[in-house]
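All protein chains but one are shown at their positions in the complex.
Labels run A, B and C following the written order; every chain starts at residue 1.
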Amino acid sequence: MKRMSKPEILHFSHAAKDYKSDVKPIWCPGCGHFGVQAALFRALAQLDLPPEQVAVISGIGCSSRLPAYTECYGFHGIHGRALPLATGLKLARPELTVIVASGDGDALSIGGNHFLHACRRDVDLTCIVMDNAVYGMTKGQPSPTTAPDWNSKIAPGGAGFNPLQPLAVALAAGASFIARGFSGDPNGIAHLLVEAIRHPGFALVQVLSPCVTYRPEEKAWKQEVHAAGPEPTADPAEAARRLFADDGLSTGIFYRGRPAPHAATTRPVSRDLTTIEAAFAL
Amino acid sequence: MKRMSKPEILHFSHAAKDYKSDVKPIWCPGCGHFGVQAALFRALAQLDLPPEQVAVISGIGCSSRLPAYTECYGFHGIHGRALPLATGLKLARPELTVIVASGDGDALSIGGNHFLHACRRDVDLTCIVMDNAVYGMTKGQPSPTTAPDWNSKIAPGGAGFNPLQPLAVALAAGASFIARGFSGDPNGIAHLLVEAIRHPGFALVQVLSPCVTYRPEEKAWKQEVHAAGPEPTADPAEAARRLFADDGLSTGIFYRGRPAPHAATTRPVSRDLTTIEAAFAL
Amino acid sequence: MSAPFSSTDAIAIAIMGSGGAGAITAGGLLLEAAGRVGWQGLMTRSVGPQIRGGEALAMVRLATSPVSAHGDRFHILLALDWENAERFVDEVPLDADSLIISDPAAGDPPATLRASGARLLPLPLDRLAESVPEGRANIVALGVLARLLALPLESLETVVVRALARKGVNAAYLRQTLAVGHDAAAGCNGFQRPLPPVSGDSGRWLLTGNEAAALGALRGGVRFAAVYPITPATDLAEWLAPRLEQVGGHLIQAEDEIAALNMALGASYGGVPALTSTSGPGLALMTETLGLAVAAEIPVVVVNVMRGGPSTGIPTKSEQSDLNIALYGLHGDAPHLVLAPTSVSDCLFTTQWAVQLAETLQCPAIVLSDQFLGQTQVACEPPPAAKPTASTRVIASVGGERYHRYALTPSGVSPMAIPGVPGRQYTADGLEHNPHGTPSSRAADHQAQLDKRRDKLLRYDYGAAWAEVEGEGEIAVLTWGSAAGPVREAAARARAQGLAVKAIALRLLAPAQPARLATLLSGVRRVLVVEQSHSQQFLGYLRAHYALPADILILNQPGPLPIRPAGVLAQLSQWK
Partner (left out) sequence: MSAPFSSTDAIAIAIMGSGGAGAITAGGLLLEAAGRVGWQGLMTRSVGPQIRGGEALAMVRLATSPVSAHGDRFHILLALDWENAERFVDEVPLDADSLIISDPAAGDPPATLRASGARLLPLPLDRLAESVPEGRANIVALGVLARLLALPLESLETVVVRALARKGVNAAYLRQTLAVGHDAAAGCNGFQRPLPPVSGDSGRWLLTGNEAAALGALRGGVRFAAVYPITPATDLAEWLAPRLEQVGGHLIQAEDEIAALNMALGASYGGVPALTSTSGPGLALMTETLGLAVAAEIPVVVVNVMRGGPSTGIPTKSEQSDLNIALYGLHGDAPHLVLAPTSVSDCLFTTQWAVQLAETLQCPAIVLSDQFLGQTQVACEPPPAAKPTASTRVIASVGGERYHRYALTPSGVSPMAIPGVPGRQYTADGLEHNPHGTPSSRAADHQAQLDKRRDKLLRYDYGAAWAEVEGEGEIAVLTWGSAAGPVREAAARARAQGLAVKAIALRLLAPAQPARLATLLSGVRRVLVVEQSHSQQFLGYLRAHYALPADILILNQPGPLPIRPAGVLAQLSQWK
């Protein structure tokens, strides 16, 4: 497969600001997504990844606007489809660091199928789900992580459906790294992202990221989040026990398993086209 | 909402054969799906449901051919979309018994997002997933439940991805009834279906249903299946413990929880259109 | 049904301001107050890229007769400040006859605006606002506009107090703030643009096209909706959700558009008329399921509120570029209905009609609205009252003989059984089938069912509502959807200039009606086609399905700028 090889670069350190583009975010002042952006820059700097070796792939939503605000390669695709875009890129170009930026609507509602299968395939991607339990960009509808009684125009009195527990679903579906952070703690997220990017399988980082405009009550998360407690486990059953008892507001790495057999690697050419074509001749 | 009411019928018992239509199945001789068909008829007879009060909804696949082989109302929709079809029908017509007939490809590959959200919404449906760990209808490709090393034309040497555990995913996603049966034991499945149909929330019944044509080795399931063991639990954490330790070949009811708050019910008319329109007048 | 052309007395006012300045609020209140005194008009909003609180522009047009389009230029531009004004200059054409009102403290208008030669009326809006407790410049501005337009202040007081008092603003202060603006403009003779008072029945409705479409759906009998949010269609569902519950129905937010349409189809299969609403990207996701509705013959309505494309495109702006996908976006030979409202208020009739046609013909219907039609708010004459029309679906009743769901009938429509009815069980299927419904791949069955599905649409008599026609002449303008507004107005002006012009806006786009259009075009020698798409989609459609005179002109432009009457008139004038 024709592809770029990691160029020999003179080693130099990157600072967080080297990853910031000059495009001005459209986010509301105070939006949690700013914290995620800051954390990502810090994590990339800590890993000292050349910006051109990193691709940030997203769907559609306030959260999904992140790529253009970075100085990395970016792809702002369509709603819900960031994971397959990223999977194709990673399989074709395994040497790149591929990061997915998504929201609770993008990743878990319209993108739910790709979420399930990205977890199952366990390809080496880092997927950040900026979870504000609302559709910010379309101005305040419930998402899969919204409580059943949250009142909105489209679901007066609440949609009546139980919220999805993305981390438990990811575990059941086969993701090999599962963590949660809070956007009010960029250093904490940066730490999670460093670990997630280093992890050689599919790494899910849910970030509680308040939508100050449509869910102002989420500002209270600052007081409510708490550390998850014990060290990450490598035992899925133990991780399940923790996640089924979890209150949704604990942060940390819940699970770090052995990545599944599949790995994106470059295959050597074993046969040329002429040989392949010869099989058609009678 | 304009809808039919359950007609006053003279009570009489239905026999399994009353649910069988005169359309000849296209299934291969020996296909596991025959066992599911037989079990469904027995369950409906045991519940004595009038055929016209039952709707069997499906997608596309060998398994999804079931509706036309029943004497119930049926809808053979498009690939992967049986669950939303059924959800719409059930919400609009709560008095009907709505059963979804699906396959591992239909429900878990292309239909994965609807599977996730049907579990989460926990609307009163019974969903049968006839799992043969293969795409039968398209002649033998791996499905999400296929082992990573199963050799096929489209994935020589195996696709390399870990199989999905549909029951664990369903539990994490919020389904309130979770069971597994084996098509070689129609009475066993009939029992599960009776319980599933009676359950007032989303009931998932995975049926191990061998594809004798493309996975002849699945005939060995007859020897390998075994009873799940203890009584169904109502505790999700306990169910998770069991399902994370499960070998995929145990049968029985794993989980029967309290259905989620949402229930499909008919709402009374509280305002007429004229009153609603009046709000536009200045 | 038909909204006559906007009268030439129309006055266009633009109100512009940065985040939080309240330009949109002011525009909305102005339209509402104007409606209360019997004026008619519309307001379109334009906003910057920020999710919330960015710069905004309200474009208002008022007249004593119906208004269905924006005009060629604005008479008044009121700027609450000049921050980010550059973003909006394209949308606010001015000329030497225009008036710019702004606060001298905010600085000079940008050069691009001054180049228009518009006169400047400096008013210290901020200082005036500060003179009243809780005073705000946008309310001062409304007072100013009331004076210039001769809009009775009481009307503004009523709407301003009702709207803002519930947000906790003191009513007395609000009245005072309005008065301050009104007084400040007292001496501005020569700047006035009064509209004459309207006498007689002046009852007005205030609604957007999305609300009108939702109401049309309710009138048509829709009692189930499943949607996935998308700009600019979300507010249709948001209006509908509580009202559907009130009439005993239900709206559910689905996990995606594919689920939304399948849920609607499930409900409709269950006998409950159903709808979904979306915009381009969502419609693209729905076409496979629309094909199922065609093949399985299940009624369903999709209201598609078009926005700028392709792909995510320009989500907040209007364009008529989903015509192709609506007409041709289904795989296989899949005849279905496509309709388009011809004005904001016509969204009501057209959607109601779409529901009735879908139910009658057991077929999906796409209603092609757009961001302009859907989100523009109009003050208009109340649409004719209509009793909610019962679904006109032909239903199979209980019976003993063998039931053929897809029986071949003279009309092409075959009675549909509703689950629950004994003896009528069948399986709806997207596989090709014989009349009974059993899957069949035989050529004769395929041909028969393809014929049936085509013929039921072709044999139906759609009546005069299929198109909206105004005027007579050797020149015709052919258009559709929101482009009908400026066309209507341009045609009226052309007539006033002595040019006989027939304006034809198609409401029914599919199935095409070649015989009907041929009748309309008999005697027509020249045709101008007007549409808001870059690739001339409407022209392609007309050429494919209709016989047109050889002498054709095309006026097409993509969004986001609207087609303006003067542009249409300039084309027509070539034939003078």
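Things to note:
Rule of thumb we're sticking to: contacts are C-beta pairs under 8 Å (C-beta built on N, C-alpha and C of every residue); 3 or more make two chains touch, one makes a residue touch a chain.
Since the model is a prediction, treat every value here as computed from it, not as a measurement.
Only one residue in the set B:155, B:249 or B:269 touches the chain that does not appear here, and it is B:155. If you put the hidden chain back, the residue from C:37, C:240 or C:283 that touches it is C:283.
Screening A:28, A:43, A:62 or A:89 for touch with the missing chain picks out A:89.
Of the listed positions A:117, A:180 or A:215, the one in contact with the omitted chain in the full complex is A:117.
With the whole complex as reference, residues 26-28, 60, 62, 76, 78-80, 109-110, 112, 135-139, 141-142, 144, 153-156, 159, 213 of chain B touch the missing chain. Mapped onto chain C, contacts with the missing chain fall at residues 49, 87, 90, 280-281, 283-285, 287-288, 291-292, 294-296, 308-317, 319, 321-322, 324-325, 327-335, 429-432, 439, 441-444, 446-447, 450, 454, 533-535, 537, 540-541, 543-545, 557-561. Mapped onto chain A, the footprint of the missing chain covers residues 1-4, 6-7, 23, 50-53, 55, 57, 67-68, 71-78, 81, 83-93, 95-96, 113-114, 116-117, 266-274, 276-277, 280-282.
Basically, only the chains that are shown with their structure count from here on.
Distance from the chain B centre to the chain C centre is 42 Å, each centre being the mean of its Cα atoms.
Annotation: 31 Å between the Cα-based centres of chain A and chain B. The centroid of the Cα atoms in chain A and the matching centroid in chain C are 38 Å apart. For chain C, residues touching at least two other chains, in rising order: 245, 255-256.
Looking at chain A, residues 109-110, 112, 144 sit in touch with two or more other chains.
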